[in-house]
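All protein chains of the complex are present and in place, except for one that has been dropped.
What follows is chain A.
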């Protein structure tokens, strides 16, 4: 039976290198693997492209990397609760791509599912559709949106078994299972690791085949 390697948050951070594309799960830091993100901020890789629902809060979640000037490009759906993000964007220090939240989620899902993109009515007639192909199906227009994948995904689960099967808790799930399917290297931070089989095949939410490394959450 496969065992997934358990590493420290500090070791996990070394997997993120300059210029990489990194997915960070979570919604306003609910479901963001804070132990790992904290170490990525400490390790200081730069020129990152970060894909995350939002910019977290100032100095928390993705906001840590933003404060540190480690993010070159941010692909997100909402950044209004971190005013530093707006400031950096206005100052020309950040390339910001805003996508509708459902489109962003589906772009990640599409990459994980091996799809070349998908057609959505969301964004039609708005600036979101600018420069994108419009495809008509049965008389209805759709925006063609392309998949989004990453070099590394930083995911937060609640419980893992030693094979790397994951369960989530509460609303922390959000983008996490999607991102776990869409990156070359997937690191999952969890609160506990149990023997294989203890979660039970009916209850696993992210299969171990997606997961490369486990990190036990460290106390803040």
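To be clear about the criterion, a contact is a pair of C-beta atoms (placed from the backbone, for glycine too) under 8 Å apart; a residue touches a chain by one contact, two chains touch by 3 or more; residues count from 1.
Just so it is clear, contacts and distances are computed from a predicted model.
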item	value
Protein name (UniProt record) of the chain left out of view, among "Putative phospholipid ABC transporter-binding protein MlaD", "3-oxoacid CoA-transferase subunit B", "GMC family oxidoreductase" or "Lipid II isoglutaminyl synthase (glutamine-hydrolyzing) subunit GatD"	"3-oxoacid CoA-transferase subunit B"
Among A:6, A:98 or A:216, the residue in touch with the chain that has been omitted	A:98
Selected residue (touches chain absent from view) among A:43, A:124 or A:204	A:124
Positions on chain A contacted by the hidden chain, ascending	27-30, 53-54, 76-81, 85-86, 89-90, 96, 98, 100-106, 108-109, 120-128, 158, 168-178
